[in-house]
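Next up is a structure, given as structure tokens.
Shown here: the complex without one of its protein chains, the others still in place.
Naming follows writing order (A, B and C), and every chain is counted from residue 1.
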Amino acid sequence: MARVGVFVCHCGTNIAGVVNIPEVLEAAEKMPMVVSATDNKYSCSEPGQASIREAIIENNLNRVIVAACSPRMHEITFRRALASAGLNPYLLEMANIREQCSWVHSDNKEIATNKAIEIIKMAVAKVIRHEPLYPRQVGITKRALVIGGGITGIQTALDIANAGYGVVLVEREPSIGGRMAQLDKTFPTLDCSACILTPKMVDLSQHPKIKLMTYAEVKKVTGFIGNFEVEILHKAKKVDHLKCIGCGICWQKCPEKVPSEFDLGLGKRTAIYIPFAQAVPPKPVIDLSHCRYTKYLTWVATGQEGKKPPECRICEKLCPTAAIAWDQEEQLFTEKFGTIVVATGYQTYDYSHYKEYGSRDFADVITGLQLERLMSASGPTGGEVTRLSDGSHPKTVAFVCCVGSRDQQRGRPYCSKVCCMYTAKQAIMLKEHDPEVQCYIFYIDVRAGGKDFEEFYLRAIDEAGVIYIKGRPSKIYQDGKKLIVLGEDTLMGRPVEIPVDLVVLATGMEPSAGADELARNLNISYDTYNFMVEAHPKLRPVETHTDGIFVAGACVGPRDIPECVAQGSAAAAKVAALFSQDTLTTEPLIAVVNQARCIGCLLCVTICPFKAVDYQTTQDGRLIAATNESLCKGCGLCIAACRPKAIDLRGFTNQQILDEVAGLWL
Amino acid sequence: MPGVDVITPKPITELRSWVETLSGQKVARCYQCGKCTAGCPVAYVMDPTPRQVMRALQLGLEDELLRSSTMWICFYCMTCAARCPREIDITKVMEALRLVSAQRKATPAQKDFKLFHNLFISNLNRFGRIYELGLGLTYNLLGKHPLSKAELIPGMLARGKLSFIPHRVKNTDRIRDIFNRIKAFEKQGKP
Amino acid sequence: MKQSAYPYYPGCTLKASAKEYDISARLVCAQMGIKLEELDDWVCCGAASAHGIDRLLSIALPARELVTAQKFKAPLVTACALCFSRFKFAAYELRNEAMRNLIKYIIGEGEIQQNSDGVIHLIQLLDNNKDDIRVKKLLNGLRVACYYGCLLVRPKEVTNFDDEEEPQIMDKLIKLVEAETVDWKFKTECCGGSHMLTRPDIVIKLSHRLLYQAKQAGADCLAVACPVCHYNLDSNQKKIEANYKDNIGLPVFYFTQLVGLAMELSPKQLLLNKHFVNPMPLLQRKGLI
Partner (left out) sequence: MAVSHEPRIVGFLCNWCSYAGADLAGTSRITYPANIRIIRVPCSGRVDPLFVVKSFQLGADGVLIAGCHPGDCHYTEGNYHTRRRFALLRPFLDYLGIDQERFRLEWVSASEGKKFSEVVADFTETLKRIGPREI
């Protein structure tokens, strides 16, 4: 039997100045199941709370109404008061007679008083239906998974590890480093990229709290914040990294040469390889699709037709530690994590859609990232910028901005943000390499919004003598050894044609291949371009709508290195804050399924935005819905959708709301 | 009083709304990147250029636009439209401007073009087909052009590529009916 | 041999300055078992002028011919790129019901079916029936720059022809007769179109650029699919050479003439003698005649 106590607050004169409190008390006493109705000058004050506590004990109350301010203001306060009186804190209901009554109806005290009474009546009708609720405590696996080993993922992993928590970093390539490892110098300070990145890579590989898994991919994710279960696929490296000492004999002697992905096809690597000299781990993998031994084995397996290919196995013969492991297979591991950080970065736009820029037909039209490789001292040309067609040194270079950016027609309306700056950087560097070089930059707007960026842009003009031409070129074509860039100088209003030796397309950023698939696996949102979607672009930039999963760096949108690092650290801080608790308290105001009523239509499963409802089979073989307490956010969408009313929301049950409505007509 | 050479933008003008209706294009979308002009094979003789046409429409500089010959020089090659990053069909804008311009008296810059196209249409109206030799000769005659513009005619005649007699369709009445019904429709605004 | 008939709209120029295109097209089609049935008493499509002056006229004129062509069970074949463009645009506009009704009133005859695929260009006709092209003589050694011009390809949603920047359909036909095609980036750049009377200076400049680029790319002739392109590149070539003091000497063929040669039709039949730039020396040099 419910025993309701009503506590009406004066809030000084805020309420009492408008609402006639004695009249309210008198009415409240007559409401069903109400055993006591008392008033308080300031309910939220310590004496106010004490009097509520005492009344609960004295009158043996088991339901409480506090008629005062908005629950958004003090619900927590009064829940605590209930708890301190030994009552389940969820047996409280607040009647909002301040924000939604006295403050808005001060013009008519009688009407305000009547309304206050009705508001309390509704609250009483609802509170009678309240049940004790218990938040659950779940343990946390204090280990984080970081997906993607670019600068963002590296920063995140290091920060989490330095906070004292374990980290697993999964990178799908044979080495960490990401795009930054491919860069030569970095704007706006012109630090050498490798000089600032490689120490971090080494720190990471040596950190006792970090487990590095390269050549690996995330396959499946289940569970929820604090308790994720992740299936990780280790691709077969065919090299036992425990034995390998990274001596390099194998990749120096391997006879099979293929275009290097890291050098964007500008250089070669061998079939057994590390992607670049400073790779971490500095141990090779065998690319089976190119290895000669594979070809040999296929020849054997397919009945030895045709000429016998060489068996090769040179790597195996020369390896001093017998590390080559032909029998190594790909392996699937399941690991537990408390949180996941996605830092899968970007790739550059494939400009073969720009036929007017020659698709990929001109050897001397290259991308910005390719130029980085050409300029890098450790790149395929040893840092010499030469034309791919004839090996000559270009003296005139045109840059074309916004290729695959700010272009609705190619489905990429967004600005890639870094290319204005990197073209300026590359023009400065080209001038430094060779003072005779003249650069032209075709741009639409120069976007230099960042610390020291504008100054950097001016440097390109002042020091490197770059000629900026405002206008997007329409065509690139060849005339003898020269490439002609056809544009408009929009400031002069005249078409321009510039014959140059080299054209650099500033291709934009787009999410790494497979980002959408990964997002679906993780149940986080992604936008039309496959960039990950943050929970709030301003206030929760590294969180997602799925608790416990964070996003950082260029996988969320075009970013430069400083922003990536800041985001990596931000995500790490979020992870550390979570891990500083021993358990997670789950909100009890969530959906529960009445198994007997559920007809297994699974409408709720499809409607839940948080994938918090799943289905299961009962012992008698019926398919029914089941909610996951840790995932449910208590929005109630599923409840309104359920026809047989088999699913309900604790704290806001159908019955409670219906009674609350009915309370108005009591 | 505003100076003569000072631009006073008039964002909403009759011309602009006409052009937007006729072309189905939104003038404001243009962000002045210049790719249209860059690719336009005749931009070098245009004043204003395609990009500047878009700008003039944005700013409401009607007179300047309607005085020019740009929309008559444009030969609808659609290069601009195929490449515009803001997906504006500039060719349609040019066509709309020409439709508006066709209704007005020719300015000096437009004289030759209007003469040619009017002759073309009247040729069509009379014969049902284009009488190339006649069209060429009348154009040069009426336009007071030196005969140099017709220097290929002897060669064409020699190769049997031109004839002194116009081809004409058998039923020229039907053509005239079409012209008349269009005129009637345009006057009353309905069939 | 199969016999099929297509309604055929030659257009004004094919009856005069581009005679050889008309004749070679008919000959080649006949060889392929295709009959081109010229539309009865057809009217000019309005070509370069109507659509910039009077939009209704520019739809009504082709619409009238589309109605005549409807009685055939095959799509209407056009040869001139300008006509093709006008017909495609008209068909595109006629998808709209209100426009259909209005045009029906204006042309005063027949029901108008809506079918923008009901119009094709001669190249497409040959491409669709390429199995019927019986090659008797290979044109080995001839290096051809296929020039499409702007109106065939653009805009894609209206013409539904081929890629807007790098079309291949003519190249495929030329390769079929084992001539080489050169890779060049000016296949769809404009030649100056119908400005030869009003602004010959423009035509000279643009056509020169095309000829120059074709030559740069290693071509020894061009193939075109439009009488206006042909006029600008062939008839004007002497003047271009004089103007730019540039020795070009590139014969310009209609693609039908090249296919015809491969069918062993004689140069005379194909009216190769009508060109301003005499192609005979080139063909002799390559041992093709």
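Keep this in mind: a residue touches a chain if its C-beta (ideal position, glycine included) is under 8 Å from a C-beta of that chain, and two chains touch if they have at least 3 such contacts.
It should be emphasised that the depicted structure is a prediction, and the values quoted were computed from it without experimental measurement.
The missing chain, though absent from the view, touches A when the full complex is examined. For the chain missing from the display, the contacting residue among A:C9, A:V34, A:A68 or A:I119 is A:I119, taking the whole complex into account. Among A:V104, A:V202, A:L332 or A:L623, only A:V104 touches the chain left out of the display. Counting the whole complex, the residues of chain A in touch with the unshown chain are 70-73, 96, 98-101, 103-108, 111-112, 114-115, 118-119, 122, 525, 545, 589, 607, 609-610, 633-637, 639-641, 649, 652, 654, 657-658, 660-662, 664-665.
To be clear about the criterion, only the chains that are shown with their structure count from here on.
Chain C has its Cα centroid 23 Å from the Cα centroid of chain B. For the pair chain A and chain C, the distance between mean C-alpha positions equals 54 Å.
Multi-chain contact residues of chain A (touching two or more other chains) are listed as 356, 475.
Among the residues of chain B, those in touch with two or more other chains are 79. Those residues of chain C lying in contact with chain A across their complex are 163-166, 183, 185-186, 213, 216. Those residues of chain B that touch chain A in the complex are listed here as 31-40, 43-44, 48-49, 51-52, 79, 83-87.
By the touch criterion given at the top, residues 22, 41-42, 45, 71-73, 75-79, 81-82, 89, 91, 95, 98-99, 102, 112-113, 116-118, 120-121, 124, 128-130, 132-133, 135-136, 139-140, 149, 151-152, 155-156, 159-163, 167, 169-171, 174-175, 177-179, 181-182, 185-186, 191 of chain B touch chain C in their complex.
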